[in-house]
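Excluded from the complex is one protein chain; the other protein chains are retained at their positions.
To keep things simple, chains are lettered A, B and C as they appear, and every chain counts its residues starting from 1.
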Amino acid sequence: MAETYKPEAPAHRPAAQHDAHEHSATPYVVVWLVLCGLTLLTVMTGKQHLGAIALPLAIAIATTKSLLVLLFFMHLKEQKGIYGMIIFVSVLFALLLMGMTITDVATRFKPLSPAGAPFGSRVQLPDDAEGGDKPALEKEVAH
Amino acid sequence: MSSAATPAAGHDPHELDGVPEGILAHHYSSLAAQNEAVRLGMWLFLATEILLFAGLFAGYAIYRFQFPEAFAEASRHLDLSLGTLNTFVLITSSFTVAMAIHFARTDRKNLAVACLIFTIACALGFLGIKSIEYMHKFQEGALPGPYYAFKEVTAPGAPMYFTIYFLTTGLHAVHVIIGMSVLIVLTFKTANGRFSSKYYTGLELGGLYWHLVDLVWIFLFPLLYLI
Amino acid sequence: MNEFFRKLLFLPEQASSFAADVDHLHYFVMMTTVIMAAAVGLCALLFFAIYRRKSEAQTTPHIEPTLMIEAAFVSVPLILFLLWFAVGFRQFVEQDNPPADAIDVYVMAKKWMWKFNYPDGPNAVNVLRVPAGKPVRLLMTSQDVIHSFFVPEFRVKKDVNPGRYTQTWFTATIPGKYQILCSQYCGAGHSIMRGEVIVMPPAEYEAWLANLKRGIPNTQDGTPTPIENVAANTSLVEQGKRIAVEQGCVKCHTVNGERHIGPSWLDMYGRHEKMKTGEMITVDEGYMTESIMDPAAKIVDGFDNVMPSFQNKLAGPEIAALVEYMKSLQSDTVRNTPSEAPLYAPVH
Partner (left out) sequence: MLQSIDGSPQTLAAPAEYTPYLKDGTTVMSWLNTRDHKRVGVMFLVLVTLGFFLGGIFALAIRIKLLQPGPFLYDAMTYNRLFTLHGIVMIFFFMIPAIPSGFGNFVLPLMIGARDVAFPRLNLASMYVYLLGASLALWGMIHGGVDTGWTFYTPYSSTTTTNAFPVILGLFIIGFSSIMTGLNFIVTVHTLRAPGMTWMRMPLFVWAVYGTSIIQVLATPVLGLALCVVGVENTLHFGLFDPTRGGDPLLFQHLFWFYSHPAVYIMVLPAMGVMSEVICAFSRKNAFGYNMIAYSSLGIAFVGFFAWGHHMFVTGQSSVNAGIFGVISMLVGVFTAIKVFNWVGTLYRGSISFNTPFLYACGFLYFVVFGGMTGIALATVSLDVHWHDTYFVIAHFHFVMVGAVIMGFLAGLHYWFPKMFGRTYHDGWGLVAGSLIILGFNATFIPQFLLGNAGMPRRYYEYPDQFQALNVASTAGATLLAFGLLIILVYLVVALVSGKRCEQNPWGSKGFEWMTQSPPSTHNFDVIPTITTGPHDYRTHTHSAAFGVHHV
């Protein structure tokens, strides 16, 4: 006697779909204000062009802002760890890609890329680009 | 692409004592398991987006390392006020999307629809501001590669800055457009009562995608505008 | 033993200093590979022979590896591979850093031909003449796409990237003719982009160089293609002097050490200069080329930014000639010995 397949009727009435019960909207507003504040902060510090520490500071502020969005707006805080793990691993690989490419360029043999190599990377403005021995590549390109 | 990534949610609802209910695909044991699976699928899709932009950030890192003064000089010629305004627009839209989900979960449909419409307006605003900046650059001639004819910045590597600028902001704009179209579809669904406290996963996934678009801009803005 | 393995593996002649060491590591690695592959294959066949299925109803025990076996499975390959890496990487670093007394040769790769500029000799097409037993450093760059300088007998290979220099070096030990092959795909003529390295005994090399300096191209140099003739009589240094006069460099830069509008070129090469920004740099080829193309980049302290850029005014070989001329202006000796290697900037 073969038990014919019947799609299982939803045996039990599904409870309210989500575990953490939503009650107030204040956390969202708070996070929003903090984000706006951080944006102002990064613009202020950016405008002063602080030199060496400008980049790390900008990245630090951006990371805190993105963590805020991730944890509160995207509810990463109250959900299972697997989602956080996915984001962590993908950010890790992203940093790995950036890190190794930068290490390559940083530790290259310095005269290997003199800024003004014979047909270097100086800006060739279209109007004065016809003078001198224009590199073959550029001739082909600017047809 | 994104509509394919959230397939199971868009079924025609069948009523369950007046409150709309997600349809249970035959191979899932329970609705909760199905929603869990759909959310996991969405987070994996967000991981692919992060790695997509990682490639361009690697390019940015290299060329900023090789041509620091060209990048600094060129970034000073960007319109900082428009950039800052854009950042506020996106953060506010991220906030309103979160509020829309909050309202949907507490069965206040009209507020949710209002928030969604406001978010779409913000998205359009962002794209508008972006196109103003692009027009400005086209006139100035600050264009990538051989089209570069920007008089003020002639340090070596300046065209590289604008190549990176147009590639990153262009790719981000494409994602803003995709996110906006997803939100428009979700607005119509919310309007005809599709989401409720019983079932709002579809809206949540649309919101997750929009938050990601905002996340990318949170990193792009300081790197491009505030060197 | 070495000869036997070399013939067995079809390896070409070992005609450079580090070819033999590389080949010994080669034999060790390949022999281990063959032994491991054979061992695994035989072990599988042995187990098949012993444990052939006796009957359809045969059951098999549930066996889990002991910790010892697991540790062995991990550690044996790990140690072996890391050993290979240690030996291999040491050889690679040695191959990547040329000795200080190497002869410099500028290599320009172009779609489907090689051009060689000797600092104090002629430039030639597709033919590179080197003395046996002396290290030769190649400073290579390409004019269009990526090529790759490969001489199988020397076990030497380095990509030639457009827009920057890459360097490699070798010490040819056995005089003879060896083929230069391009090993990075570069279009239709990729497979016919072949040159020739002629390794000559040192005495013969000096004689050949001297003859050429006197303008007597007594030996036909490989097969110079029609486009590029062999400018036999002027050395790079003399070309550099001519360019310096033509382009008006000497109007601002003196060659006898006096201070003028620009810094004097005498003894400039290798000197530690303080920049306007306070940064200390050593004057090497990279700095000289950069200052010709983009003078405003690094200005010597005490001078102002008046020098025009020569971007697009000077071609690659002319820049190389100018740089060689500046390097030859040493007060102690009017050098005709091969140019020293550039001082490498510390890796910051």
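Keep this in mind: a residue touches a chain if its C-beta (ideal position, glycine included) is under 8 Å from a C-beta of that chain, and two chains touch if they have at least 3 such contacts.
Predicted, not measured: the structure shown is a model, and the values here were computed from it.
Asks: With touch defined as in the header, list the contact partners of the absent chain among those displayed.
Replies: The chain that is not shown touches these displayed chains: A, B, C.
Asks: For a quick check of understanding: of B:Met160, B:Leu186, B:Leu205 or B:Leu224, which residue touches the chain that isn't displayed?
Replies: With B:Met160, B:Leu186, B:Leu205 or B:Leu224 as choices, the missing chain is touched by B:Met160.
Asks: Would you mind spotting which of B:Ile62, B:Ile91 or B:Ala142 touches the chain that isn't drawn?
Replies: B:Ile62
Asks: For review purposes, identify every residue of chain A that touches the missing chain, sorted by number.
Replies: Chain A touches the chain not shown through residues 1-3, 5, 82, 89-90, 93, 96-97, 100-101, 103-109, 112-113, 119-121, 123-124, 135, 137-138, 140-141.
Asks: Name, in rising order, the residues on chain C that touch the hidden chain in the full complex.
Replies: Against the left-out chain, chain C lists 9-12, 18, 22, 25-26, 29-30, 32-34, 36-37, 40-41, 43-45, 47-48, 51-54, 56-65, 69-70, 73-74, 76-78, 81-82, 84-85, 87-93, 95-97, 144-146, 148, 150, 152-153, 155-159, 161-164, 166, 179, 181-192, 194, 347.
Asks: Could I get the residues of chain B that touch the absent chain, sorted low to high?
Replies: Chain B touches the chain not shown through residues 1, 4-5, 7-8, 25-29, 33, 36-38, 40-41, 44-45, 47-49, 51-52, 54-56, 58-59, 62-63, 66-67, 144-146, 148, 156-157, 159-160, 163-164, 166-167.
The working rule: only the chains that are shown with their structure count from here on.
Asks: If you average the Cα atoms of each chain, whose average lands nearest the overall Cα average?
Replies: A
Asks: So how far apart, in whole Å, are chain A and chain B when each is placed at the average of its C-alpha atoms?
Replies: 12
Asks: Compute the distance, rounded to whole Å, between the mean C-alpha positions of chain A and chain C.
Replies: 38
Asks: Per the centroid of Cα atoms for each chain, what is the distance between chain B and chain C, given in Å?
Replies: Computed value for the inter-centroid distance: 47 Å.
Asks: For chain C, which residues are shared contacts with two or more other chains?
Replies: Counting only residues that touch two or more other chains, chain C contributes 294, 297.
Asks: Two-or-more-chain contact residues of chain B, please, as numbers and ranges.
Replies: Residue numbers touching two or more other chains: 156.
Asks: Please name which positions on chain B make contact with chain A in the complex.
Replies: 16, 21-22, 24, 26, 29-32, 35, 39-40, 43-44, 46-48, 50-51, 53-55, 57-58, 61-62, 65-67, 72, 80, 84, 87-88, 91-92, 94-95, 97-99, 102, 105-106, 146, 148-149, 151, 153-160, 197-201, 204, 207-208, 211, 214-215, 218-219, 221-223, 225-227
Asks: So in the complex, the part of chain A that touches chain B is made up of which residues?
Replies: 7-8, 10, 12-14, 16-18, 22, 25, 28-29, 31-32, 35-36, 39, 42-43, 45-47, 49, 54-55, 58-59, 61-62, 65-66, 69-70, 72-75, 79, 82-83, 86-87, 89-91, 93-95, 97-98, 101-102, 105-106, 113, 115-116, 120-123, 125-127, 138, 141-142
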